[in-house]
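First the structure, which I've put down as structure tokens, then a few questions once you've had a look.
Omission of a single protein chain aside, the complex is shown with its protein chains in their original locations.
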Amino acid sequence: MELTRRHFLKLSATGAFLSGLGFDLRPAMAEVKGLKISRTTETQSTCPYCSVSCGVIIHTMGDRAANVTPTVVHVEGNPDHPINQGTLCPKGASLKQYVVNDRRLTKPLYRSPGSTHWHEVDWDFALTEIARHIKDTRDKTFQSRDEEGRIVNRTMGMAGIGGCTDTGEMNFLLVKTMRALGVVYLDQQSRL
Amino acid sequence: MALELKAISATNYPTLGIKETERVCKLIDVSVCIGCKACEVACQEWNDTPVEETYPYTGSYQTMPELAYNFWNLIKFREVELGGSFGWTMAKYQCMHCADPGCLRACPAPGAIVQYTNGIVDFVQENCIGCQFCVTGCPFDVPRLSPKSQKVYKCTLCSDRVAAGLEPACIKACPTGCLQFGTKKQMLEKAMKRVRQLKAQGFSQAAIYDPPGVLGTHAIYVLPHGDRPEDYGLPRDPSVPWIVSLWKGPLKTVGNVVLLGGILTAALHYLKFGPMRAEEKTRG
Amino acid sequence: MTNGWVDIRNSDVILAMGGNPAENHPCGFKWVIDAKKNRGAKLVCVDPRFNRTAAVSDCYVQIRAGSDLAFLGGLINYTLSKGLYHEEYVRLFTNGPFLIKEGFSFKDGLFSGFNHNTHTYDKSTWQYEQDEKGYVRQGPTMQDPRCVLQLLKKHFERYTPELVSQITGASVKDFLRVAEIVCSTGTPDKAGTIMYALGWNHHTFSVQILRAAAILQLLLGNIGRPGGGLNALRGHSNIQGGTDHGVSYEKLPGYLKIPSVQHQNLKDYLKANTPRTLIPTSMNYWGNYPKFFVSFMKCMFGRYANKENDFCYDYLPKIERDYSWVNMFDDMYQGKLEGMLCFGINPVANGPHSNKMLAALSKLKWLVVAECFETETAQFWKAPGIDPTTINTEVFLLPAANFAEKDGSFTNSARWVQWKWKALDPPGEAKADQEILASIFLKVRKLYEQVPGTFPEPILHLHWPYNNPTNPLLEEVAKEINGQALEDLKDENGKIILRKGHQLSSYDQLKDDGSTACGNWIYCGCFTEEGNMMARRGLKDPTGLGMYPEWTWSWPANRRIMYNRASCDAQGRPWDPTRAGICWNGERWVGDIPDYKHDCPPEAGLGAFIWLPEGAGKIFASDLAEGPFPEHYEPIESPVKNILHPGVSTNPLAKTFKSDMDKYGTPDEYPIVCTTYRLTEHFHFWTKHITVNSELQPEFFVEIPEGLAEELGIKNQQEIRVSSIRGSVQGKAHVTKRIKPMEVNGKKVWQIGIPIHWGFAGRVKGPLANFLTPTALDPNCSIPEYKGFLVKVEKV
Partner (left out) sequence: MVRETQQVMKPKRQKKSVVKETEAVLVSSAEIERYNLRERLVHWTVAISFLYLLLSGLALYSPRLGTWLYPLLGGGTNIRIWHPYAGVLFALAVTIMTISWRRCLWMYPEDWEWMRYSWKYITHKEGVPEAGRFNAGQKLLFWVLAFSGLILLLSGIVLWFREKFSRELWLASILAHEIFAIVAMGAIIVHMYMGLFASPGSLRAMVEGKVTEAWAKAHHARWYKRVMGIS
């Protein structure tokens, strides 16, 4: 007997009355809660936290149809993953809340010198200003030769850090661009 | 794997079904629990239980002092001397899904608590009237009332997942395999094997916790020091409180006798003696 | 990791030391439990605190934070003095039989060649004795007093159980309990592994601790074997990838070196960095350095890189000193830097001495932070106690996508490079980091095209071949990292093995003439003509050992166990047939991808460690800054003097800083040893933004031992203040039985522990543990000493 949850609620509301008349409701009481991931879209991913690299499955709402904006409904371990075999730790198990989180940043923010708060700015402003700063700093602090006259070709006034939480490809791009800019102050989490 | 009802709270009719399904069971092998709380989070995530407040620091690694209406699965941490050496025990605590569920016996709301043939004891909040009799009936002190909805909540053993052929969320998450899921028979076999292993490793008191006082549970434990369940936060020899048994058993009969007997006696009296009319009496 | 997560299940003995895998890598730890349950493996936990790993261990011993090397020294001595080492393995596969030059010595805490003025070593006496052809002389019987094994014995004979006990605070009985289990794996039928993490790394002698562990594992014949190895448990999802790709001041992708100012042209650079073969039978794979480097330069600068211009060698910055993290922030603090780009990193919280981090950042003119959440670094200008109006740093906080919102690969601790897929778009206006970075770079490039600037060539000539230049597809980048043939590649007979424009399939194909481009040679093979190897999800496990060769891809060359030639004896037969990593089948090596020439018969005697010029595992390693053998030194802040050599108590090469903020405490004022660590409920400084995890561990606390609490009159949950000379933190006391008092060199020493996960940004807030930590560095890798510093504790 297939019962939807709505039917079930209706039935149970009138249940006591009907059963008083001898109508037995037990089939209706059978568990009919819907499985919240029964029709979600599954995407294979890797937990972004530690280096065990547990396979996770991200369940998003919708079937990737054009008019749907997916959101994460649930995240669970990937049972096929040879390392974690579907298991997760308390951080991995809460990944949904890492993605869907009201503390996420959604707009570029800018803080001017001496200011006490952030200003929302558009991307173009932020990127243009950053590029200008990089060029100014590089031009100003670029060292072609050291005191002994040896070629060094490096930018002394700027540092680049990061990457360990991002993809390998992004790390590579970071190295590529930073080194092209002549950055020597380059480091990441593995130093710490 | 549809769920078939076995028992329904506040309903005296025998069940309609004749199906007999395998009983499912959760095995908690305390000897390999690392207290990581993955089960706690998985439970919250799957069941979308709200985190309404941040509980203050409890003075231990334990998330909160006891279960809550929105926290159905709690690892209890204890620093104890066990078998002559220092130990830090971590044991998950949740609904035990008793074969003889005290909550169901105590519940007065028809269909608010059901027991499926697979052994899961589930609360159906739509039918719950919030009287908390189940809290009284539970020998493990598990059900908790939500102050907001005035309904009682507890671990469902992810009955929705189990019905769809999946394992409960906590079981799936558990990194070390401290939690296992299968039929009661399989789990008892696994537990037995672990107990043998532990005994061989020197835990002479290793034992399975499957309390007979409630006719066994559908969440069973392997305890390295089986002689001391209290050190893992588990009650020794739990059973449905005798008061609940008395109340749902003999006292109910007494009540019925008084009610029916009273009415019957009155009727008989009326038939035999009739009303005491003032006129007759005065006349007499 | 030399081995892998799943491989831990093949171990008989697991030493968890300098790491807390149960708490910090629970899903990896499952394989420890698997080994315990299914193999009857023994888990030994040595740690300053009785932690969750200890709770399920077979044997736990508490030691003082910072005394690990002494403990390992004791284990080495135990192995050698009891003859428990795997002699054949040591003879075949290590430099144990190699002879060291006369003049090498160790006395009073110093090796020969120490310069007291510069605090550096002249390593000329630390070298192998060489014959006329420049090959190392060996003493195959390993009895020569100048052979490495004998020198090792001599060096470590001082590390008696009694001495270990005096230094570490563990009892002799406890030490022997551990030694008996750990040193039992020196037989062919047993394999033991070591799992370590930052508990070993966060010291001023960190590399030497790892050396000691490597030596122990080599002696016991555990390196290269399934169930063996020395396994670093890395802390972040792609910290391995970041390291591999050279996000590091001294490195380029694939562990190539950034040029030093001494090497003014390509020839000098290659000469200095290409190792010379030290024994005739060494494969010395690093001898191919020029191929790796030239292919990298072709990838960087494309058609602009050619033989004539040294493949744009001049475009790369040259260094002469240490520009690593703590130096970077020291220079920043001194006002030497103007700006910084931060991509997904939080220096205020991560770095040692957070107060100095804050002070340093406030000296910047501009700061760019790309993040998912508003971190301490992004809002450093409104940190508690700071008046924002006095901070003149312009800050840009750019909203970034997280893991689920982009594809790409993460490299795990076991070197598995795993592709993932995008599940949804980032929220609001947030963008993926690669798009942010590419957009910034292209804007800079445009500026250089439009307005004259200094030396614009490297920027203008950077190879940027992506379809959508402002938002490169990560698949395109992955292909670029893997590398391709720029010409038709031919074998010796002139037969074409790879067409021009095709993806390379192995780093064996790399050329040093500019006919191949490869972004990172160790990743060569990850994205071949067959497709994206990192996206594979095959579950075949032909060896039955949990290697899963068709599951994604592992560097190098999809090899799952490094140095696996050492898993077989001289004849190519596995030491333990039930755990055969590889074996010689008469024609070639089968099993795992051999870390060896795949068709080289065992009789040829090719060295097992093909990456090293000596072809053998190094028990004696002259590459290190402070000595070819590990030696116990005390942390910069230590409650006791080094009893081995009080005159040289700390690492003589450890780097400390001299600014007004860099202070180091003494035990009379700060008597308590403190260590910092993670909790299983939180991940670093991220999950304090997440409700559930904040609920699991809501508040900052300090773990203090019962006895100390009694002495100070502190009750559980009472507010206490912990101060080091650099700063202080306040929080609730967690009074515990899990830390016991210790007797170190006759002195009663207490230690406490502080979890790191809180800060002033987040759903739950608390002090940063790093307000306390010192700026003292290991001389080899410049890692700061977060563990084992001194504090005092008081009631609030």
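A, B and C are the chain letters, set down in written order, and residue numbers restart from 1 in every chain.
Rule of thumb we're sticking to: a residue touches a chain if its C-beta (ideal position, glycine included) is under 8 Å from a C-beta of that chain, and two chains touch if they have at least 3 such contacts.
Small disclaimer: the values here were computed from a predicted structure and weren't measured.
Asks: Of the residues B:64, B:82 or B:131, I need the one that contacts the missing chain.
Replies: B:131
Asks: Quick one: say which of B:50, B:65 or B:108 touches the chain that got left out.
Replies: Answering carefully, the residue with contact to the hidden chain is B:108.
Asks: Can you list where chain B touches the absent chain?
Replies: Per the touch rule, chain B residues meeting the hidden chain are 9-12, 108-110, 112, 127-133, 135-136, 141, 150, 241, 243-244, 246-247, 251-252, 254-256, 258-259, 262-263, 266, 269-270, 273, 275-279, 281-282, 284.
Basically, only the chains that are shown with their structure count from here on.
Asks: Using mean CA coordinates as chain centres, what's the gap between chain B and chain C in Å?
Replies: Spacing between the chain centres: roughly 48 Å.
Asks: Please report how many Å separate the Cα centroid of chain A from that of chain B, as a whole number.
Replies: 38
Asks: Please list all residues of chain A that touch 2 or more other chains.
Replies: Residues 77, 84, 87-90, 92, 94, 97 of chain A each touch two or more of the other chains.
Asks: Specify, in ascending order, the residues of chain C that touch 2 or more different other chains.
Replies: Expected reply: 26-27, 30, 680-681, 691-693, 696, 763.
Asks: Please name which positions on chain A make contact with chain B in the complex.
Replies: Its residues touching chain B are 8-9, 12-13, 15-16, 19, 24-27, 29-31, 33-36, 38, 74-77, 79, 84, 86-90, 92-94, 96-97.
Asks: Which part of chain B faces chain A closely enough to touch in the complex?
Replies: 2-5, 8, 11, 13, 15-17, 36-38, 40-42, 44-46, 48, 110-111, 114, 116, 122, 124, 126-127, 159-161, 163-164, 166, 169, 172-175, 177
Asks: Taking the touch rule as given, give the residues of chain A at its contact with chain C in the complex, in rising order.
Replies: Going by the criterion above, the answer is residues 41, 43-55, 58, 60, 69-72, 77, 80, 82-85, 87-92, 94-95, 97-99, 101, 103-116, 118, 123, 126-135, 137-142, 144, 146, 148, 150-192.
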